[in-house]
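This is the structure I want to talk about, given as structure tokens.
Here the complex is missing one protein chain, while the rest keep their positions.
The first chain written gets the first letter, and so on, giving A, B and C; residue counts start at 1 in each chain.
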Amino acid sequence: MNQDQPLLELFNQTRADSENICKPLATEDYVVQPIVDVSPPKWHLGHTTWFFEEFLLTKYLSGYRRFDERYAYVFNSYYESMGKRVVRTDRGNLSRPSVSDVYSYRAHVTNAMIQLLYSEPAAEVLEVIEIGIHHEKQHQELLLTDIKYILGNNPLQPIYGAQKNEVFVEHQPAQMIPIDDGIYHIGHDEDTFCYDNELPRHRVFVEPYAISNKLVTNGEWMQFIEDGGYTKVLLWHTEGWDWVQKNDINAPMYWFNDNGTWNNYLLSGSLEIDKNAAVTHISYYEAYAFAQWKGLRLPTEFEWEIAQDKFKWGERWEWTESAYLPYPNYQKPDGALGEYNGKFMVNQKVLRGSSIATAANHARPTYRNFFHPYLRWQFTGLRLAQSL
Amino acid sequence: MNQDQPLLELFNQTRADSENICKPLATEDYVVQPIVDVSPPKWHLGHTTWFFEEFLLTKYLSGYRRFDERYAYVFNSYYESMGKRVVRTDRGNLSRPSVSDVYSYRAHVTNAMIQLLYSEPAAEVLEVIEIGIHHEKQHQELLLTDIKYILGNNPLQPIYGAQKNEVFVEHQPAQMIPIDDGIYHIGHDEDTFCYDNELPRHRVFVEPYAISNKLVTNGEWMQFIEDGGYTKVLLWHTEGWDWVQKNDINAPMYWFNDNGTWNNYLLSGSLEIDKNAAVTHISYYEAYAFAQWKGLRLPTEFEWEIAQDKFKWGERWEWTESAYLPYPNYQKPDGALGEYNGKFMVNQKVLRGSSIATAANHARPTYRNFFHPYLRWQFTGLRLAQSL
Amino acid sequence: MNQDQPLLELFNQTRADSENICKPLATEDYVVQPIVDVSPPKWHLGHTTWFFEEFLLTKYLSGYRRFDERYAYVFNSYYESMGKRVVRTDRGNLSRPSVSDVYSYRAHVTNAMIQLLYSEPAAEVLEVIEIGIHHEKQHQELLLTDIKYILGNNPLQPIYGAQKNEVFVEHQPAQMIPIDDGIYHIGHDEDTFCYDNELPRHRVFVEPYAISNKLVTNGEWMQFIEDGGYTKVLLWHTEGWDWVQKNDINAPMYWFNDNGTWNNYLLSGSLEIDKNAAVTHISYYEAYAFAQWKGLRLPTEFEWEIAQDKFKWGERWEWTESAYLPYPNYQKPDGALGEYNGKFMVNQKVLRGSSIATAANHARPTYRNFFHPYLRWQFTGLRLAQSL
Partner (left out) sequence: MNQDQPLLELFNQTRADSENICKPLATEDYVVQPIVDVSPPKWHLGHTTWFFEEFLLTKYLSGYRRFDERYAYVFNSYYESMGKRVVRTDRGNLSRPSVSDVYSYRAHVTNAMIQLLYSEPAAEVLEVIEIGIHHEKQHQELLLTDIKYILGNNPLQPIYGAQKNEVFVEHQPAQMIPIDDGIYHIGHDEDTFCYDNELPRHRVFVEPYAISNKLVTNGEWMQFIEDGGYTKVLLWHTEGWDWVQKNDINAPMYWFNDNGTWNNYLLSGSLEIDKNAAVTHISYYEAYAFAQWKGLRLPTEFEWEIAQDKFKWGERWEWTESAYLPYPNYQKPDGALGEYNGKFMVNQKVLRGSSIATAANHARPTYRNFFHPYLRWQFTGLRLAQSL
């Protein structure tokens, strides 16, 4: 392990960041789960805490006493191997533990963790701590996007605040960057933290291609809408088309048309859409259909990783054409931590880059995020590519 | 209209009662909707308030300004004729309005209503006020049972408090009270408030029957369980049997078996079940199967009303064999208030009596409550009858 | 037991009738189950046969050998107490037994039953035989209506034939027949066959009312449609309105509008609708809404039975306002035959009369049919009433 930042400082910063994200919330906002994919903010706060308690404190801090024995049941997420848990769809049905109890739980665990960090833990313990920190950073991303969903789908559309600027405009002239065919190395190789799914570094051959230096904009998306993009079946995957029909999709999430003007809900309040800003809150199905309409395609995750130092990224998660699969010779960690990534490697699509919701120091060129193709509550966008 | 209690006093008492019921709650408890039949407490507080605003203040109090134009959308329940509304299943997805905003809304409307009450309103306005008050009393019943559901189904089983004694024991010797055949009058005839569905008073002929002077007890229910009552298909309606199978029903709601001992969750905390207390939280399907097992039957609502002055009632809503139907020459009120009762007169069963959750002065011998036969989160019980 | 017709003759006639109903079918028509309520014709043929085998031949005909041991599993319908069975939704998934095997099964059982009938069986056996015959007559009704559904919902709309005249026109002037209040006797009392649910004969008091001497016509229904009957929420039950919205209901079943002209599918082929004919294929929900629109109501089943000798009936099952409930002192038969009627006595509505699909000698004034309120593939109609 090799950190730019001392681990204790990183830990403290991460714990504080989660709580800062929740600062603007009313107590009630912590509780609800309007769709199954969106968890209540208090659940995120508790679950990231439970991770430290379950995988570290109960094992490595002698004399540690759990804050409440029953919390393991409440805040376990999907670690089937770690015992029974509240089913995911029920998270929004739990009024207790209260928000205030969850903050007490956090303080209890944070303090115990600091004790553990001071105790000069073994390397393998430090490794798990590091995973726990990155686990919490990942949840910070969900925390912000879940909050946006909770507020943005409320009929009163409450404002979260202006901490995050969602409107990202690129001013450079558009161009396609050509990349030569050849064997490239893919995956993490630095001596810093990465997830198991970014390893091992390995070789991939790519045929010649070009990739855009800019993200697709809201203005381009409006043209797609005006040209009937959501009504032309031949642009879509069968599954995508069924999704469009069943859910009456006709624009990105959070867009609403007010007398001919497209507005959208932002964390800072509702606003007329900026045509020059990068489009966001689209599903993979929509990204694919848009690319078909343009006569282009999405890049694979390898094409993206190879070219990523030639364009600016970091404001939108970018959909790729790649399915989320293990790299050659991928090794799943042993035990419960092995449930972390490998068990999701079917029926999901890889996103590359990072977004305005990504935690500090959490973005890197080899990071692989993944979501089901119909989801769009993340700050998703797209960048086009073509074969040469 | 003729009131024992002056209307203003009744109004104030009723408004205060709703808020008193919520006193023991944490803010988070106001928000959740664990099943579709259970509404968030803050929704009840807002909806009963909206009723006064919508049907009275906007029409009869000159100069009245709505607290928030958008609340009509949030707090309308099922009055389809009054415009769009949040669909019922989404009530638990709304973190806003906050609990504190809902209380401000209540104060705003309560004050305006007091103003209206002082303004010597016309008789027809007074009539709607009276309906509004009784509407709120009805919701108080749901408020308490919904709170019990929210707390009692939480894995932490928080305690509400000891304000309500749920354990009701009858000490008199059991006997069947015989009733002669003949024509009886059914329905309300006093000069006091009643709902449209209790009218008109009319004649009904009943064949000779007998009805128990006691409710069925937990002890008797345990015998039913031990005798395999939940596994004997011939005791059940087809629909009831399907419900038992699909939901793995093997005891009343809130019962849980702890190493051979039956406990149950009460508002005052979990406790070993008192065998002498009246059973509660059973569905109509279960009540019917139990009666079949006993070789007896449920009374009709007419048989209950005819005999009700011969036994004690008021602690359990009692399932009857009667379907919820209009009385001969039933008249639905005009307009939106006509949506109140008549539109539910299909596929529901009548309950008679009242329960520990019933508001003060809200119980009367002709009152007809009604629920779908599978529901059991009310304080339901049963009293047996037989034909002679 | 007292029969106008000798039992053997009745048995043979009934067995032949079922097969005659199926004469016009192609083999393929015997197999499908387009909705759960519609069973494949071959299933009806097999199930009515299984009834005789299961409840009579295996018990009372010495030396009887089942045609095929596995048929009990295939052709049991809902007699949970008689062992495992093909779940109802799977009936249309069974290509075997073939139609020809089902006819062989019928011949096998019919012959054995004739043997049994010649053997001078005991009175209690004759009683079950009689139930078996009436059971098959009931299925004949379903057989014809299920066939109509199978053919009428096929995009090719094949013709069944002209054996049944569905177009029923009443020429007498419309009038409301007044009936005095008083105690009336309800239920079967003749010395002929009836079902358990028609017993015991008992007394009912009715308030004064009037009932129409004619069924509602297609012409009147078109006026209801033109007046927006399907779009006016206040005419409907809540459940009915949900059903209308969810299923896009805007006319009776089998009606289709061809350039402004209302046609309907009949067993004899598609035709322009006769405005003077009695409307059919409506749900209870629609019947209720229509009555509300007219400012009238449906009769109760008692009102219908009391007045039934004053008007012509027998071409349409007539929806009543009554829920399907047991008569006072109703006794369910012991054992599996007890599953026949009693277990359906919840959440269904009573229909009175009979229809063009009713078997010969199967209609009588006390007969109680029952269906869920949303169903309309039977030849249902309505007759209006009012309180006086």
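Definition applied: contacts are C-beta pairs under 8 Å (C-beta built on N, C-alpha and C of every residue); 3 or more make two chains touch, one makes a residue touch a chain.
Values in this document were obtained by computation on a predicted structure and should not be read as measured data.
Trainee: Determine which of the presented chains are touched by the chain that is not presented, and list them.
Mentor: Computed over the complete complex, the missing chain touches A, C.
Trainee: Specify the residue from the set C:Ser98, C:Asn111, C:Thr231 or C:Asn250 that touches the hidden chain.
Mentor: If we include the chain that is not displayed, C:Ser98 is the one touching it.
Trainee: Could you tell which one of C:Ser18, C:Gln33 or C:Ser212 touches the chain left off the display?
Mentor: C:Gln33
Trainee: Over the whole complex, note the residues of subunit A touching the chain we left out.
Mentor: 78, 80-81, 181, 183, 202-207, 209, 233-234, 236-241, 284-285, 288, 297, 321-323, 325-326, 328-329, 338-339, 343-347, 349, 373, 387
Trainee: Name every residue on subunit C in touch with the hidden partner chain.
Mentor: Within subunit C, the residues that touch the unshown chain are 26-34, 70, 73-74, 86, 90, 92-99, 150-151, 153-156, 158.
Here is the rule we go by: only the chains that are shown with their structure count from here on.
Trainee: Make each chain a node and each touching pair an edge, then name the shape: line, ring, star, complete, other.
Mentor: line
Trainee: Return the distance between the CA-based centres of subunit A and subunit B, expressed in whole Å.
Mentor: 45
Trainee: Just the number, please: Cα centre separation of subunit B and subunit C in whole Å.
Mentor: Using C-alpha averages as centres, the distance is 36 Å.
Trainee: So the centre of each chain is just the mean of its C-alpha atoms; given that, what is the distance between subunit A and subunit C in Å?
Mentor: Distance between chain centres, rounded to whole Å: 57 Å.
Trainee: At least two partner chains per residue is the criterion; list those residues in subunit B.
Mentor: In subunit B, no residue touches at least two other chains, as defined above.
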